[in-house]
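In this view, the complex is presented without one of its protein chains, the others remaining in place.
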Amino acid sequence: MAIVYIPPQIQKLTGAAQVEVSGSNVREIIEQLEQRFPGIAARLCDNGQLSPALQLSVDQVMTRMLSTKVESATEVHFLPVIGGG
Amino acid sequence: MSTEFMTEHSTEYKVIGTRPVRHDGSDKVTGKAVYTDDLHLPNMAFGAFVRSPHAHAKIVSIDTSQAEDMPGVLATCTSADLPDPWDKVDDLGEGCVNYAHLSGNVLARGKALYKGHAVAAVVATDSHLAEEAASRIRVEYEPLPATTWVLDAMKEDAPLLHDDLITHTLDDAPAKPSNIESHIRFEKGNIEEGFAAADVIVEREFKTATVHQGYIEPHVSVASWNEDGRLKIWTATQGSFVVRQQMAALLKMPISQITIVPCEIGGGFGGKISVYEQPVAAVLSRKCGRPVKIIMRRDEVFEATGPTPGSFMRVKIGATKEGKLTAGEAWLAFDAGAFPGGVIGPGCMCVFSCYDLPNAAVDGFDVVLNKPKTQAYRAPGSTHVAFAAESVIDELAVQLDIDPIEFRLKNAAVEGTRRVDGPVYPRVGLVECLEAVKNSEHWKSTLSGPNRGRGVACGFWFNAGLKSSVTASVNPDGTVTLVEGSTDIGGTRTSIAMQLAETLGISAEDVIPQVADTDSVGFTDVTGGSRTTFATGLAAHEAALDIQRQMMERAAQIWECDTGDVEVREGVYRGNDESLTFSELALKADSVGEAIIGRGAVDPQVSTNAFAVHLVDVEVDPETGKVTILRYTASQDAGTAIHPSYVEGQIQGGSVQGIGWALNEEYFYDDDGHVRNASFLDYRMPTCYDVPMIETIIVEVPNPDHPYGVRGVGEVSIVPPPPAIASAIQRATGIRLTDLPMSPPKLWRAINNGE
Amino acid sequence: MIDFEYTAPTQLDDAISQLSEAGDRARILAGGTDIIVQLREGLQSADLVVDVKKIPELTQFEFTAGQDLQLGASVPCWQVYENSEISAAYTALTDAVHIIGGWQIQSRASVGGNLCNASPAADSIPALIALDAVAHIAGPAGRRTVPASEFCTAPGRNVLEKGELLVSLTLPAPGPHSGSAYQRFIPRNEMDIAVVGAGSYVRLDSDGQKIEQARIALSAVAATPVFAEEASNWLAGQPISEDVFAEAGELAKKVASPIDDMRGPAEYRTHLVGVLTRRTLATACERART
Partner (left out) sequence: MKTHVSTTINGEAVEFLCQPRQSLLEILRDELSLTGCKEGCNNGNCGACTVILNGLPVDSCLVLAVEVEGANIETVEGVAQQRQLHPVQQCFLEGAALQCGICTPGFIMTSKALLEKHPAPDEEEIRFSLAGNLCRCTGYDKIVHAVQAAAESAPAPK
């Protein structure tokens, strides 16, 4: 089970700061979340892609790909995108 | 030289860690290097902009006829000449852009949103004529109320810039539009409990002024949109591929029709990623059938390109009397400029990033107002928040009477520390940087004399990975031609070539690096995010391994043995009792088969996590409020320093930019929302007479995600100077300044009020 | 930049007739470090630019029999500070011309041009006023002289009438037991416009104990650089002491009516008048004694 860190602004949907979810990649994780907490996917995604304001931290990987693999005990964080100079 | 090293890596490298002369150096000291403005194409024409004189105004009408009637004037353009933009957000690697906003920034649509906003443009046969013609384009405006201070723009009754801007938040979306573009929140632990456990709590408010990246080369492009439909643009950019991506979207044409040629670039620091004049030069070229050059004047650069946000910040941190941090809270409001897409995200992520903070909450707001659209500037967002957080940390150290380095060591982020935004750090080098400063001769020296003080501060920046591509061809003389997509702003041809050379066991001089256009190399993200030596270096390492594999095959073919029987060490290939050096094998290989070409294409999706700790001694003239930097030492974790001279150079350059930000740089806005100091005379960047030598300590805690341990070094050095200097001023005067810049009148006033 | 005609007369009379003919549409070019920027930025416009650097009277400098300095109006800054006689006698002027812009500017910018440009913040003008310089003007109606303290009339404006030009400046011999100094306050250490500038000249008695005569002038605190007359007069007969310098600084503030702008708030500028007056008087007295 992956450990999903729920952004504080949507914790009212989950009632918890962390949720354990099964799934082999982030897309499946979000689908699982949506089943358990209806409405959450719309906050995180836009037209089937990760919302453009967000990026993922999947253990040490920083990515915007929903296909990113997750394993048992993988941490998934939803973070703002970063630009660099 | 004053450089010290504190290193953990193997010192067996032959090339890495040496200081070869950079490959493009001779051209740059003799004036031969070709920057965009040095191009003079046959039949070239010159463009000029018409810009809004108002900070906020409805554009009622634009009359270009008088300009068009002038002999020598070839064409004009307005936003009507750009395709209707896609309301689409795209990922430029280093942040996202909404093309509707980008198009509206390139040429104003309906409203001018800041003084200097481009409204129209004209092209003529010479640049003076273009400028005259621009003055004859008549624009009728209906001025609107404007706002240039972030807290004003957040007010309910503030003049709205965009009627349809609904705050982007993971929370419930608000019903009404506002100037608040986004609201981010992070929480960790329980801050009520955290603050309850604190013996000392410090809470302060901070402000920072808008500052500019200040690159010496103005934005400049030459566009040639040919009759066959192909568009070629020579431009000063940090990323030719993201220029291509933006051009294709703004002009609604396939990327394959566009070639971007990156010329040598005269500085960027984050400000040369977005397009400005490129689409306009292209449209004018299409209209007049000639190549068109546009170079911005310096006042245009200040008024219409890249500043970094002004900000308001409130930071509260608690600690026990033993010096353990218990909780932190931050409320951050950054201005994004006239269009959404600021740097509040990284600001929120960086505010407490140096510390192991068990309980924290961070709120961040990105706010649009009537200033130029902000852009990244070296560790974007991190300098702002470090000024606030590190100032509070220092004040806690003072109140607890704990040495400021010891206080930081007690709380420093280490491998395994969970950041406030969630992720856990891998191996990082903050403690090593703190120890390096603590052990420095500077820290151990005594600072005496009146009105003098010493300050220390930490800084963090993520550093990016992202996509990089190279190809490398082996020449029969044993050299390797390396073709890369990363524009070279500060010696990266060499730092990348050195990694290829190290892997192949040849010398840096035997690599011939070339920065290629977008038709000649694979996709490469911007030279920014401290990523180039890391990621493009990784691509070069991959290409070198590819070459090595082919060379081993070729050796096996020559020696008539199995490839598996060939081995290579430090550039010498051995097998079947024979051996050949790389260059001997290159010559033989050439005569027995096809060319040997290596490829490297990478997309490392990691942050390499750079930390820096700076130490500064200042002297304050209490009668004038002027601060003199007496001595400066900067330590930074480079992972591995590929070319130490250029690592030092990045540290020194970032430090001095940070000193400028700390002491004097700012946009002065008048009541009409006009910048009053849009020149290098009055926008006071440091000259060499304003700073001392910058002593550097390169800390090397190798990055586990890179074969040579590179972390990247470009950005983090700008972060610590403002809080370090603020703390030094506090030690010198007893006064804690909380507004940037800490300019002489401000400090004088504070000293006077204190008396 | 709107195009113009350019002429570089070699005779003063030719310059005067060319300037007279073009009237308001003529601009004078010496070092060009202000006028070229102003023309380029559209702050000024011209049909004719008259380059005065080929007119011998404007490019020469010499000491007269009475040891006064006759300084041609287009003599560039570097010639002032590199001349050991001038820099020994007129230290306030040397202080000023050494910090006008960077070296590249000092290679071109002239003292006369700095005066004619009439910036309220000009560095050389307080020095010229403190040194009691007199401007020699030539024009269609002949020649006239105007004290440096009366040369500027408003920001960017001076006493020159149609067809007139500044030919030279006379700086009186500073006399024995005298010294002078110019200092400005700027946030950077170079390449900046004065937030406040102060020039001080003192002549001491033969023992070097008392001030016999003093002249203090200020820049960037009024519409033009100003002579601080009351402070200057008060100093005559005063002993040399920090208290006296401080009191002179307080008196000098009376002529300061600065504005708030990006270069400094008014209150701060007034304060700096006191600081810089005190500091330049101290330096001038020290120089007078050595």
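Which chain is which? They are A, B and C, in the order written, and residues in each are numbered from 1.
The definition used in the following text is that contacts are C-beta pairs under 8 Å (C-beta built on N, C-alpha and C of every residue); 3 or more make two chains touch, one makes a residue touch a chain.
From a predicted model like this one, the values you see are computed outputs, not experimental measurements.
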item: Partner chains on view for the chain not depicted; value: B, C
item: Option touching the unshown chain, where B:Gly95, B:Gly189 or B:Pro218 are the choices; value: B:Pro218
item: Of B:Arg185, B:Arg298 or B:Arg549, the one touching the omitted chain in the full complex; value: B:Arg298
item: Touching the absent chain when the full complex is considered, from B:Ala327, B:Val470 or B:Ile489; value: B:Ile489
item: Chain C residues touching the omitted chain (full complex); value: 1-6, 8, 29, 32-33, 36-37, 39-41, 49, 51, 53, 78, 101-105, 107-108, 189-191
item: Positions on chain B where the hidden chain makes contact; value: 1, 19, 21-22, 24-26, 28-35, 37-38, 40, 128, 213-218, 264-269, 295, 297-298, 489-491, 643, 645-646, 648-650, 652-657, 679-681, 685-689, 691, 693-694
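Here, only the chains that are shown with their structure count from here on.
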item: Arrangement of touching chains [line / ring / star / complete / other]; value: line
item: Chain pair that, of all pairs, has the most C-beta pairs in contact; value: A-B
item: Between chain B and chain C, centroid-to-centroid distance (C-alpha), Å; value: 43
item: Two or more partner chains touched - positions in chain B; value: none
item: Chain C residues counted as touching two or more neighbouring chains; value: none
item: Residues of chain A defined as touching chain B within the complex; value: 5, 7-10, 17, 43-44, 46, 52-53, 57, 60-64, 75, 77-85
item: Parts of chain C lying in touch with chain B, wherever the complex brings them together; value: 1-3, 102, 185, 187-193, 195, 261-265, 268, 271-272, 275
item: Complex interface listing, chain B residues touching chain A; value: 89-91, 94-96, 98, 168-171, 182-187, 213, 268-271, 273, 343-346, 348-349, 361, 376-380, 421-424, 426, 461-465, 526, 528-531, 605-607, 705, 714-715
